[in-house]
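Every protein chain except one is present and positioned as in the full complex.
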Amino acid sequence: MRTITFLPSYRKIDVDLGTTILDAAQRAGLNINVVCGGQGKCGKCIVYVQSGKTEFDRQKHSRFFTEEELVKGACLACATRMLGDLLVFIPESTLIQEQKILIEGLETEIELHPSVRKYYVELEPPTLTNPSPDLSRLLWGIQKSGGPVAEKMYAPLEMLREIPAMLRHSDWKVTGTIALVPGGYRLIDLQENDTSKRLYGAAIDLGSTTVVVYLWDLVAGNVVGIASNYNKQISCGEDILARVNFARKNGLSKLQALAAESINTALTTASDTAGIDRDDIYEVVVAGNTVMTHMLLGIDPAYIIAEPYVPVVRRALSVAAKRLGIACNPNGGVFAFPAVSDFIGGDIIADILSCGMSEREEVSLLIDIGTNFEVVLGNREWMFSCAGAAGPALEGGEVLFGMRANPGAIDKITIDPETLKPVFSTINGIKPRGMTGSGLIDLLAELLVTCVIDRNGRINTGINNPRIRKATHFSEFVVVWAQDTGIGKDIVITENDIKNLIMSKASVHAACVTLMKEAGQSRHDIATIYFAGAFGNYLNIKNATTIGLIPEIPYDHIKNIGNGAVTGANIALINRRKRKTLDEIALKIAYIELNAEPAFMDEYTSSTFLPHTDLSLFPQVQKMLDACRLLRG
Amino acid sequence: MGFDLRFGWTGPIGGVTLGATRSEGGTRRVSYRIGGGSTLPFLDSNSSFSSPLIAFEICDNPVFWPPIVRNYCGDLVNNVEDWAKTADSTYGADMIRLYLTSTRQRNFSDIPAVGKAVEAVLSATSLPLIIEGSNEPKIDSEVFQRCGEVAQGERLLLGTAEANRYRSIAAAALAYNHSLIAQSPIDVNLAKQLNILLREIGVLRDHIVIDPYTGTLGYGFEYSYSAMERIRFSALKGDTDLAMPMICSPADTLTIKEVREAESAVQDEMAATWEFYTGLAAAVAGAEIICVRHPETVGKLRLAFTSMKNGTGSAQVR
Partner (left out) sequence: MALKALDIYKLLPKKNCKECGDPTCLTFAMKLAGGKADVDLCPYLDDQAKAVLGATTRPPIRRVRIGVGERSFEIGEEFVLYRHEKTFFHQPGILFEVSDTQSPDEITSITKRVKDESFTRVGTDLMFSGIAVRNRSNATDSFAAAVGIVENVADLPLVLISANTAALSAALVHCGTYRPLIHAATKGNFKEMCALAKQHGCPLVIKAHQLDELAQLAKDCSAEGVQDFVMDLSPASLYEFIASSTGIRQLAITRTAPDLGYPVYLDATAGGMQDAWIALGIVKYASVIVTAPLSRASAKAALTLRQNVYTDPQKPIQMNPGLYRVGTPGKDAPVLMTVNFSLTFFTLEGYLESARIPCFMLIVDTEGLSVLTAVAAGKLNETLVLDAIRRFDVENEVSHKKLIIPGYAAPLSGRIEEATGWKVMVGPRDAAEIGDFLNEEWKR
């Protein structure tokens, strides 16, 4: 064993010789940014070895570092092995940074009707004249206290083993916990005396980046704690594909354990804040995307992400918590939302549940945007869905100064039509370092309505303004001058960035229209558009319409539902009747494979224009553009 | 016919005038009004509709030209004036399309030469002209300005605007009242987008000819064919942003393997046949200017177009 000391935190850990610095850092609890899953490809996990012997692949390194940097000890944590005690400096930029996390859900009044309940009973001890068995006696008592009918309840063997002693030891005063599971009503716990007020459940959004937990008091019917943290799988690869690859190589068990651990960390934080015992959490409801759900359940996701994208099951699953390593009551259950396809997972079903579109007559359009996007169109009778790669541009990727919603990211912009001077806000209010997806959408819309760019996204270099200039490869617009930034250089948007953004927004819009055409619905038939996903709450709806990210309908009919996944999980946790509809929703959704849909490419090309080739589909935007053209002449 | 044939068309194709006679302010012996159709190509009941125009393509630097044409035309290719004259009087073309291939030499900067080449062709033939400018954004502006200027009043058709570079050519067309070719890569939506971009900087619809890009027969021609059909269809359904006449220029036809590797005895026939099939099918799909490079194609197309005209009246002399 050798010791690695990490600077600047001075965190130490003992590891075997030959361990990579990345592994050691992860074990020390440091979240290093590894986009490629530790394959030495992304060059993000830069650390500086200040002393000690290491071994590394010179060729791999030469792609990322100059000789001078190598001399300074720069190396990739994933591709560098320790050959002795080390002192390693981890720059802040290498660590995964704190993000703004959404924990607000939709305001919905839902009846409290959980699928797990506690019953306190005081039983008559058996006598020679009343010799009925312990179990019958207990179940009858539960029935009399308002529980389900005794014949419909059962107890598993492990409970049977506990019952006799427990009843007698407690002087026949016990609290039984009954859960509605696929096999019927199951006795999952028995405690001495009255603990019936101590019944909690957790609703969880298991995202690929973050895990959000809502802890509910299932007796009082209120939230007692909220917590969130990073999905620890990030250390095995930032995006889903990298993690599936990781699973393929290193086995699924690590990812399964990390998923459970991520949930447990949040669960612990929430229960600690609320001051409750985790053993009193009897149910955990998880809404996650298809791959996340597969990984949590320890099911190989390799098959669902390849053609023909068939899920293992298309219905919800209930599993004992202990089998997944979830740190709630060991006999508690985990309920996982159903998945429809590789992209339409439990998170989307949860979105549908939370916006209520599957219960209404009128037609709604639901759009969930992340790196991928999912679209659902329908009503209580029918639903079509599709999904696609939006490309990372809408999340700030593949754009020169794009970034995630970290401190210093510009998330809102307006541009003065006369001076072209942008007015913006940043996350945490610090000096700007880059732009988030919502900031970029604002910027694109503003550049369009100020006629800085044409509808093809080309910058009009004929405008005489210092912010518009020709760089080596592309023309660009200067958003923030170097001296006003937190990075010391001009923050710009280039024509190439704009092209990427247009391609991304075109995919989303084309997907919406493809579904609408399939269902024979025009934009006038759509009563409401719901935006879900982390992006949702920060998105400027008007600007999203202006650039043609979504079909134009009246702005007040477009709603952000924020994190629909956690809201849906909340609903399913506190109301089992709603939960029962999930399988129906999953079954009802017809999935359309966009790659196989010839009409999609057509829609895509007509959407690669601002806001769209057919301006009559965007009457409000048309008015705006007419007005701005007058201004510019 | 006894049957009611309905397509439900709502909008006609807009017209574009090419060339200007003396009375119209130019020096051409003829001017053409293309477009104006109100149903599928060749189905207009009005027999006064003119046949598609056949444009013969020449260039001012034959290094960039298919060897088969260089062989066939011989020394002509080294002299744009003679070449243009022959295309007019001997080959029987309706228009001459001059490619300023000289501008494609690296670091080309001899802008005055461009003007001279255009002037030379203007004086060698009195047919309306299509002038194809540079391939290089850096010199676009000067080249187009010069072409536009020396041919002021002649109502040229200038080529070629693309979505990524349309401002210079549009500026020249606007300044000197020429029309322009708007080329997009084989897609109805992209064709429409470019027309919108041009409209939004002030180019009028009746100054735009759509080039949906013609793939060679056997090398993606079907995509071009369908793109043209779709453009025509959308126009007839009332989309004014697509209601412009189209030009077909199967420029790569004479360099494909089938033509290049044909036995020398049949090489010219192969070339002309290939151009003919492409041009004829494109005309049926809606192209109203068919560009060719092989002299033998001109007559073949002319004969077919005559038989495709509505009514019994034989070919009308324009």
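Going by the order they are written in, the chains are A and B; count residues from 1 in each one.
Please note the rule applied: a residue touches a chain if its C-beta (ideal position, glycine included) is under 8 Å from a C-beta of that chain, and two chains touch if they have at least 3 such contacts.
Since this is a predicted model, take the numbers as computed values, not measurements.
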Among the displayed chains, the hidden one touches A, B
Residues of subunit B touching the missing chain are 1-5, 7, 40, 42-43, 106, 215, 217-223, 225-226, 229-230, 233, 252, 255-258, 260, 262, 266, 269-270, 272-274, 276-277, 280-281, 284-285, 300, 303-304, 307-311
Residue positions on subunit A contacting the omitted chain are 36, 41-43, 59, 63, 314, 381-384, 388-389, 391, 398, 496, 500, 503, 506-507, 517-520, 587-588, 590, 592, 594-595, 598, 601, 604
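Just so it is clear, only the chains that are shown with their structure count from here on.
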Chain-centre distance (mean CA atoms) for subunit A and subunit B, in whole Å, is 54
The residues of subunit A that touch subunit B in their complex are 454-456, 458, 462, 602, 605-606, 608-609, 613, 615, 629
Residue set of subunit B touching subunit A in the complex reads 163-164, 167, 187, 189-190, 192-193, 196-197, 200-201
